[in-house]
Each structure stands twice: as C-alpha cells, then as structure tokens.
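Of the protein chains in this complex, all but one are displayed in their positions.
Labels for the chains are A and B, by order of writing; each one numbers its residues from 1.
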Amino acid sequence: MTTRLEKPIFEHSVPGRGAEDQWPRDPGPAATDDLPAALRRRGRPLLPEVGELEAVRHFTRLSQLNFSIDTHFYPLGSCTMKYNPKACNSLAMLPEFLARHPLAPESVGQGFLACMHELQEMLKAVTGMQAVALSPMAGAQGEFAGVAMIRAYHRARGDLERNEIIVPEAAHGTNPATATMCGCVVREVPVNADGDVDTHALKAAVGPKTAGIMLTNPSTLGVFERRIEEVARTVHAAGGLLYYDGANLNAILGKVRPGDMGFDVIHVNLHKTFSTPHGGGGPGAGPVGVSARLAPFLPVPVVGRRGERYCLLTERDLPQSIGRLSGYMGNAGVLLRAYIYMRMLGREGMAKVSEHATLNANYLLARLRSAGFDAAYPGRRASHEFIITLRRQAKELGVTAMDFAKRLLDHGMHAPTTYFPLLVPECFLIEPTETESKAALDAFVAAMTEILAEAAKEPERVTGAPHTMPVRRLDDVRAAKHLDLTWKPTAAHATPATS
Amino acid sequence: MAFIPHTREDVQAMLAAIGVDGIERLFDEIPANLRLPSLAGVPEAATEMEIGRLMAERARLDGRPLCFIGAGAYEHHIPAAVWAVATRGEFYSAYTPYQAEASQGTLQLLYEYQTMMASLTGLEVSNASLYDGASAMGEACLMAVRANRKSRSQRILVPTTVHPHYRATARAVAGNQGLVFEDVPYCTEEGCIPAGALDRYDGQDITALVIQQPNFFGRLEDVDALCDWAHARNILVVAVVNPTSLALLKPPGQWGARGADIAVGEGQPLGVPLSSGGPYFGFMTARMEHVRQMPGRIVGRTMDAAGRAGFTLTLQAREQHIRRAKATSNICTNQGLLVTAATIYLSLMGPAGLERVAAASHARTRELVAALTRLPGVRRLFRGPVFHEEAIALDRPVAPVLEKLAARGILGGLDLAEHHPELGCALLVCATETKTSADIERYASALAECLREARAA
Partner (left out) sequence: MSNVPSDLKYTRTHEWLRTLPDGTVEVGITDHAQHALGDLVFAEVPESGRKLAAGEPFAVVESVKAASDVYSPIAGEVTAGNPALASEPEAINSDAYGKGWLMRLRPAAGAPSTPFLTAAEYEKLIAAEGG
C-alpha cells in the first residue's frame, strides 16, 4: 500500500510515444484501401501514448492504492473473501487453455470439456441437485437463470398466473431486481426477531399466484433458517418452487445440501465458495443446479457426454431451455479455476472449509461481544458470518458504523459490509472466512476495541477517518451531482484530437 | 487441503472462547435429519503437484491448432505486461470498490477505462463493464426501452446479420420483460441490410433498432443511412461493435446525423485470451442524456475532505442494492479484472498501435481470402467491403472439410450451415495480426489437399 497518488494515465501521454515493440508491423495504407471513406474513422480516439515501462509503472502504482486479500484482512460479509490459491490461476492460464477458441470443434477441447463435466458432477454432489449448467456469469445471472426456469416450468404446465416471487425483507438487492428482470412481481415477507422467516406471514403470502420463493440459507442475517423444511412445505403446497441463493454456501459445504432442504433450483457463487478471484469487481461465475423437474429448462450450453466424448448440448438437445445467457460458454476460465480448487479441497477439504469458516465467525463474534459490541442476533449461532449493530455507539457517541468502517482502514483492515442488510440499523456484516488465522482475527478485535475507546475519547478522529489512506473521505454527493465520468484534456495536457 | 492456517492449539483456544467443546456443536441449529453424512461424488483431495500434472495433461490433450475462426472472439497478440500486471494480487484479489478510500487503484483504472471506451465509441459515458458482448446487447435493449419515452411498444428490430448468439442471448435476457425482438431479413447477395429493408416498418411504433458493425459476416453495414432512418422515426439506435475495428471505422457516436444512442460490444479483442469463451467483458457506452438508465457500475471523479481529487462509485441509486426491484438491472459482480487487462492493453497500444492491429488484421484477412479463393471451388460469398472477417463459399459441404483440416491441426473457420442454412456451403474465416504469410499458405495448401481428396472420393 502506498499513499502516493498517481496522475491519470492521459497526463503521462506524449504525442508520438508508444510501446511500439508490442505493435504489429505497419501493413501500409494499401492494406486498408478497400474500406470506404464514408465508413472510416476521422480523428484518433483518446488513448494514452506511453512507453511500456510507463504503462507498467502506472498500473503497478495504481494496484498499490488498493486493499486486497493478498495484502489485507478483508472481512466483507456475504462476499467470502478467502485466499485465492495461486495454482488455480497459473494452471487455468496454461497456454492451451487460453488459446482455445470458443467455437473450436469439441474434438479440440476434450481436456477442457472433461474438467467442465467433472465440475458439473462435483457441483451436483455438493448441492444435492440433479443437473447443473455452468454458463451463468455471476451470481445475479445465476439468479436470473433460476427464476427464468421457474417461470418456464409453470408456463410449460399451462400455469400462467404464477408471477409472484417471494423474498424475505432482508434479501440481497439482486433477488428483487432479478424477479423484475424475469417479469415477476416481488412480495416481501418479514423475518421474526430471531432472524428466521416469519412462517405465518409466509403462509398468508403464498397462493395461486406464487411462482416461487428466493432464499439464502444461512440467510443474509448470518443465521441458519431453522424452519427451512416448513418453509419448503408451505411453498410447495401452494404450487411454488424454492430458489436457493448460493451466496452463503461456504457456511454449509459438506454439512447440509440445498437439495436435501427441499430447494428446486440453486446458483453457486464460484467466486465466493470456490475461491475464484473477485478481480476488483469480477469476473464471477454463477452455475445453476436443478432438481429433475427443472432439468429440461437449463440454460445452454450444458456439457454432456456421448460415450467417451464430451460435448456441448445446445437448444437442439434441450428444446425447452430458457436459452443462451452468454455469447459462448460463460466465464470458462473462472470455471477452470473453481475446478482446480475443488479438486485440491477434495471431499475432506470441503467439510473443513465450512467447519473453519464457522469456527472463525463464531470466535470473532464471541470476542467482539466480550469487547463490548452488540450482536444483532445474540441468541443465535453465527454461520460463516454474523452481524453486529453499532446502534448503541451511534446514539451514545455519535460515531456511526460508517465511521468505524473508515477508521478500520487506518488500521490496515478492509471494512466489513456496512449498512447491509438494511433491516439492521448501523450494522456490520462480518465474514472472516476459513483462511484467516487466529492472529488476524485477534488483530481485528484489537482494532475495533481501540476504535471504540477512541470514539469515547476523541470521536472526531473516528468521524474524520480515514487519515492514512491515499485520500480522505470522498464526497459522494458531489460525485453524483457534478458528474465527472471521463477525463477531459486540458490545455496543460494537449493530447491529440479526440474523435 | 483447505488452506486453513490453524494449529490444533488455535482451534482449542477458539472453541474455549466460544464456549463449546467441539466444532460440530457450531452446526447444532441445522435440523439433524438434514445433515449430510459424507460427500460421496467428490474425489479425494489432490495436492498442488498432482493437480498440476493433471491439468498439464488435459491442456496437452487440447493442443494448439492454427486458428482461423473469429465469429465474435478474436486471437490478438497480448503483451506479456497485460496479464503480469492484471494478476497482481492487489487487482486480482480485491473486490468491488465499496470502500473507495481503500480502492483508489481500481477506481482510477475504471475511470481511465471509461474515458477510453467513451472516446473509442465516440459517445459520452461508459459503465464499468457488463458480462460479455452478447448479454450487453440484451441489457442495451432493456435500457433503450427505459430511455425511449416516445415509444410504448417495446419492439426491437434486430437484423439477421447480427451475431446469432447475440440475438439468442438478448431474447433470453430481455424477453421475460415483454420485449419483442423482430428479425429483419438481410440480402443474401450482399450479406447486409439493404437500403429499404426497413421501409415496411414505417409508421409503426418501434423502440429501438440494433445495428452490428461489422456484422456477423464481417460485412460493413450502411450505418449512416440505418441510423438516420431510425432517428427520423424516434427509434433509438443500439450499436454492436468490435472495439478493434473502431481504430479504423467510424465510431457509433458519429453514425448518421446524430450518432447511435447506445453502443455495446465484446471487449475480448482488447487483451483478453480466447479461453474457450470467457471470462470476457461487455462494454457499454451511451449519450449522457441516458446515463441514469444505464445498468452496471459507474465511477466518477470527486473531491475528498481535504479538497483533493479522488474516485468513487457513483449514480448507485440506479443499482440493485439501492433500487432493488426497480433497479436498471440485477447486475452486481461484473468483469472487473478483464477491464483491468483491457485498460492496460489499450495503454500499450495507444491510438497508433490499435490502428496497426486493426490494419494488420484486415490485411491478413484479405491475404487469406485471396489465397483461399484462388483454389478451384472456393469463392467469395458476398460483394462489398468487410473488416477482418469474410464469408466464403465452398463447392461442397463445409463440415467434412473442416474435420479434415482439424486433423491437420488447422481450425479453418466457422461453418455457417447451423445458423444460416440459406447460404449453402458457407464458411466464415478470419485472420488477425497473429497469422503469418506462412500460416496462410499452410491453410491454403491444406484446404487444396482436402478439397482434392473430397473430389477424388
């Protein structure tokens, strides 16, 4: 981490400079003399003109302005920021895998397709589902695939009225947004004081319009939904299906399976549970698993097997499919990384993951409670994550959860998820993951304790945080009111004409 | 192997702090009848050494054939610096920059990316990426429905010269919200949308027209005329473009009198390996007036408490975590790492380098098509200009010929029979700057051999 700011790359640019060793030889103007003048570009795009070392130095310096798992404790709740083993990256980037064209024939790709087929089988085993499609490119697209399949299932049965998707009020925003994208109407149901879904309200909410329910279990409140079987019975009895949001699968890996809880369709976030990189915002991967009755509706392509050969099944093989969600085969390279990670864990490793993720979360919760912080659900076990609420501190000391979050940065720790779920005021959703050591957890408790003491003594140090980051607190209101979304050349850096 | 650092003593101390006698106790809220005895179906753990060996074997099985397939995914040279820097842990293992002060690197990079993509496409604003080009087209159509307040029909015209997978994906992504996608037939002589093809829609309520340039066949559409036709009828224009081509071709923001309203495309050509189809990234740019209808993350420059410039996510009230069921999209995680690679790639290429890549790729494709069409029984399929990809016709079914070529280590192109049977024995071929004259010669002589064998048989 450095605190030295780096100027925009356009301000390093000098007309006529470039990383020329990277460019192909100039084919000359005759090479493009067949392109009609009316369709040609006039004026060059605003791209920087810098040498290779300048570019490498610029982007390396930018990287050093980031917190990351490799450099900092990163307990971002609901995101499972665990160590991304380096082998997963280097082996997925073997030159043959990188060079394979997505439309290359299946005969050229049996190695890759074998990995994909085995990945589907492993995902079936860990989720308890009957069939898997790998192509959804993130959790939200997996959700989309799942709800679209639920709709397609009802329609195929002639059950056209079912367009309501039930979500608990604490659900992640992608759940209601997904329901809308699928043309459904959202019905929220409350959760009770213990964090479980209010089953009375659920019973009142279901009916002949119920398409399904979207649930995360353990829930976004960091607790296991204890009455899951009753929820499943209620929704199924009303003719609806159950969708499992796999955001929190890390908590139960090898312990209990969504398929056994009664779910009909799930997505798995490979970038969470199976440790593919978060990449500064992606890529993710959100494969979907389904029970037998939804299998005909899976998005294509699905990896199949004919005799000894692996192949891609398309709309021809699955005529009821909800269709294609990506140009080719989803985030194939991410899928490879997850495959490698799962093979390294093996069946013993998977159970160890959930055990130690849960151990770390419960330990951290116990230590924070002893240090004077309030659990949002004090009567409950933590899953792999938990919520503390700083409502009392906000009231007594005038120091909010956001202030604590910013001050944690000064302690060299990424803040937990803040102000989510919206249901719990002034909350931190904390997910330490299984790959963090006891020492790292103890250091977090020490930092929180110190901030709490500071908040009582010198609150402006906390409300004015961060103090040691490359920038101080940023003005979000200004950012939204005075939109500055692209760099503009000024007289000082006269870059060649923009288009 | 589970990458867990605890010693036995750590575990005991932690259990004692929690006040339980074993880890199993922590799962006591899960109903006992649901508990899984064991994970049959998952193999036993493999060490890094073992998995390394397995993956090397699998990779060897796939080999490295000489590839002349394009069709939306293009093999370009990727400078070693691109992935060396992009896979630094500080980029690779960070997440969405929610804590702006601890994510200035990612945020500034995204701001630089937005600047480059807006300029490359000739439009004003860019988001920080969508999943891929095909799904981005679906999102663009949904955005057009929100942005075009003069239209209520939700009808989207999509020429059949648009990539067939894009058309399928857009239907799957946007169809559930009631959008109606209408195929506009193309001219099978020209391989593009003829002037007048749209006249039958005159006077109808249409929300948007999609135009792909170059189109699926590599042909250049008359984008100015198509764009003006749409705008004269209050129809928004969604451009689907290849970013490499924009170093040479007119950017969507300059199509016709007013320019396209939204541009999307596949970012893969900008430093992203082919990798069996992903991860790639979709880019999206638009006119400023439509920015609040855009899906996905957007980064803005602002001031910090000390008055210094800094970067943060902005316009978040469009997004699912705030707007929930009324968000512009459900997208959350995007393709950040690929955008990182693309931004480094574009910085190394600069305007001149990208133009070289485009021109050299185009030159190689011309060389390839000239070499192939010198063979008896091989001809150009369409009249008119193309960009770095072209459809050719063979005098016999394409699939067996491609199989013979593959056996010789050559991927000879994409058989058009599946998506465009009306074109007969047609093959879509592409060469980029990565192909040499020797590669092209190798393909041409192999094709000559295969055709000779086929005739003899």
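Some points to look at:
The rule is short, and it goes like this: a residue touches a chain if its C-beta (ideal position, glycine included) is under 8 Å from a C-beta of that chain, and two chains touch if they have at least 3 such contacts.
Treat the numbers as computed from the prediction; the structure is a model and nothing was measured.
Among the residues B:Arg258, B:Arg323 or B:Arg380, only B:Arg323 touches the chain that is left out of the figure. Only one of A:Leu5, A:Met93, A:Ala201 or A:Ala480 touches the absent chain when the whole complex is considered: A:Ala480.
Residues of chain B in touch with the missing chain: 292, 314, 316-318, 322-323, 326. In the full complex, chain A contacts the hidden chain through residues 419, 476-477, 479-481.
Simple rule for what comes next: only the chains that are shown with their structure count from here on.
Centre-to-centre, using mean CA coordinates, chain A is 20 Å away from chain B.
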